[in-house]
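Only one protein chain is missing from this complex, and each of the others stays in its spot.
Moving on, here comes chain A:
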Amino acid sequence: MSKTLFDKVWDSHVVQSIQNGPDVLFIDRHLVHEVTSPVAFLGLKNRGIQVLYPERTFATADHNTPTINQHLPVKDELSANQLKALEENSKAHNIPYWGLGHEKNGIVHVIGPENGITVPGATIVCGDSHTSTHGAFGAIAFGIGTSEVEMVLSTQCIMQPKPKSMRININGELNKAVTPKDVALFIISKLTTSGATGYFVEYAGDVFRNMSMEGRMTVCNLSIEMGARGGMIAPDEKTMEYIKGREFAPKGADWDKAMDYWNTLYTDHKAEFDKELHFNASDIEPMITYGTNPGMGMGIQNDIPTAEAVEGGAATYKKSLAYMEFNEGDPMIGKPIDFVFLGSCTNGRIEDFRAFASIIKGRRKADNVTAWLVPGSHRVEEAIKEEGILDILHSAGFELREPGCSACLAMNDDKIPAGKYAVSTSNRNFEGRQGPGARTLLASPLVAAAAAVTGKVTDPRELLELQDA
């Protein structure tokens, strides 16, 4: 029988199918962080059981951590408490813990791939919805709640009904200054934030084939923002190339065996999807969001749509624009901004910093802008230094912070103040996501860089053209 990529991976992990109920799905690798795990560990304690497979479990500190002075004790008492709890729980259960300052520390979805934990054909879960990132490698990866974290710690399984399948095809060539982030924001603007609910998405076509592994991670990362359980891309040579030699990747004879398996991971020619969508690469422009969910995005040169022009409730739409203090019909270009955030598991990898640097090089940070540039991991931080990007940042008046989730969810001190506008490379522009009252414009690292040097929403193509001229 013809199978999709998703079917192949899912079916091979089913321990048991319950009639009129969920499948019991075996989880190959489980990533743990400080915020969604303490209550799960408490559950194990109450049941008097140990983590079943600590060798399949990896713990890092990222959500709650400061991004300056990480060598000093964490000041926020509650945050410090969660970090301590994770350290102790990891120790008690023999789980490797990569806490603050550890060379492998970083955002959970950045360090998974970096260390070869993320491999094709694996099932990967974490108590964070952007676990979908790992789908870039042809893995089934998705976010889970704390009860499920407890399930995986104690039994290495979760119970879920098999989702429906959707394939999103984009063919053709991308326009200038259109990055993977723009591709994802474009798709979400077409599907809305609930358009893929109940589905697991496969991305296919020229655009994804030609995309770097980091770009694929950005796209898969944002799958959850259209409601999908996750997204994945069939592994190819680029995937193998990326993984080879990384610490937790298979080695020697195991590598050859793994390659044999990975080479079977594609959607069969005749396999059918519950839903199939097609878009043209040439229709995608650099994107920006103007509202309070990631589906409220548009080409940066467009005007904010009127309530009549959008699907869904006009009242909800107007409430959203009122929060942003934007008007229907306003252009986004030229809107003054206060903050720029480059980072998160969406756009906190080295290619994102390269893109940012390509625009700010030889320019100066605008005086009205506060910029938080936060690498996704220590490895990314190292690469920024080694490649000379740090010097470019410094000469343009920027500083680099230390790795962590930072202003993506503003659990630490990196909060955008109420009423301020931030151009952010992260993944959510919900009310208050980046701090109570904060207003978020989601965009690519190029758009963020253009805003950082001009102090307002700016089309990055203008700046790139000046450079080319």
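Convention: a residue touches a chain if its C-beta (ideal position, glycine included) is under 8 Å from a C-beta of that chain, and two chains touch if they have at least 3 such contacts; residues count from 1.
The rule is short, and it goes like this: contacts and distances are computed from a predicted model.
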Undisplayed chain, where the name is taken from the UniProt record, one of "NADH-quinone oxidoreductase subunit M", "Aspartate carbamoyltransferase", "Potassium-transporting ATPase potassium-binding subunit" or "3-isopropylmalate dehydratase": "3-isopropylmalate dehydratase"
Given A:35, A:321 or A:422, the one touching the chain that is not displayed: A:35
Options A:146, A:175, A:212 or A:370, residue touching the unrepresented chain: A:146
Contact residue for the chain not shown (choose from A:134, A:167, A:229 or A:379): A:229
Touching the absent chain when the full complex is considered, from A:68, A:159, A:259 or A:307: A:159
Listed residues A:4, A:79 or A:444, member touching the removed chain: A:79
Interface with the undisplayed chain - residues on chain A: 13, 15-16, 18-22, 24, 26, 28-29, 35-36, 38-39, 42-43, 47, 49, 52-53, 55-56, 63-64, 76, 78-79, 81-82, 85, 127-129, 131, 143-148, 150-151, 154-161, 163, 193-194, 197-198, 227, 229, 248, 250, 254, 293, 312-313, 315-316, 319, 409-411, 418, 428, 430-433, 436-437
